[in-house]
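Just one protein chain is left out here, and the rest sit where they should.
Moving on, here comes chain A:
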Amino acid sequence: MRLLTHNMLSSNIKGVANGFPLLIEVEKVIEKQVDFNPDFLKNIFPKIEWQALVQASRSMGYSELPEESPESSMLDSDDFLMKFHHVLLELHLEEGALVCPETGRKFPVNKGIPNMLLHEDEV
């Protein structure tokens, strides 16, 4: 699971008001190279929850993403775009868990696939 997906997933337990972002418990991170596409990155940037992305990247062991939400002028910097690209698309949580920020409930991640199936009492 890459961080682009993590940036859109929320805890789906019934009654949870603040299920986003899910916290990340890391057991194994892998990196998969993806072709650099600055147009895609500029397009997707306004749709990304920046804080969630930064937090997630730090959980995954990457600390070079600036904490403050970058100004749009940063999108002209290839240096910035490459970091954004790397974090958003190339870091994968292969094994670990996503954790509901409100209830602490863990959604396991195996072979890169998060399991968001709910138990009967959570629906």
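Assume contacts are C-beta pairs under 8 Å (C-beta built on N, C-alpha and C of every residue); 3 or more make two chains touch, one makes a residue touch a chain; residues count from 1.
Keep this in mind: contacts and distances are computed from a predicted model.
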By UniProt, of "CTLH domain-containing protein", "MTS domain-containing protein", "Sorting nexin 4" or "2-methoxy-6-polyprenyl-1,4-benzoquinol methylase, mitochondrial", the chain left out is "MTS domain-containing protein"
Contacting the left-out chain: of A:Pro46, A:Gly61 or A:Gly104, that is A:Pro46
Touch with the missing chain holds, among A:Leu9, A:Leu23, A:Leu75 or A:Val99, for A:Leu9
On chain A, the omitted chain is touched by residues 1-2, 4-5, 7-12, 14, 19-21, 32, 34, 37, 39-40, 43-44, 46-47, 49, 89, 111-118, 123
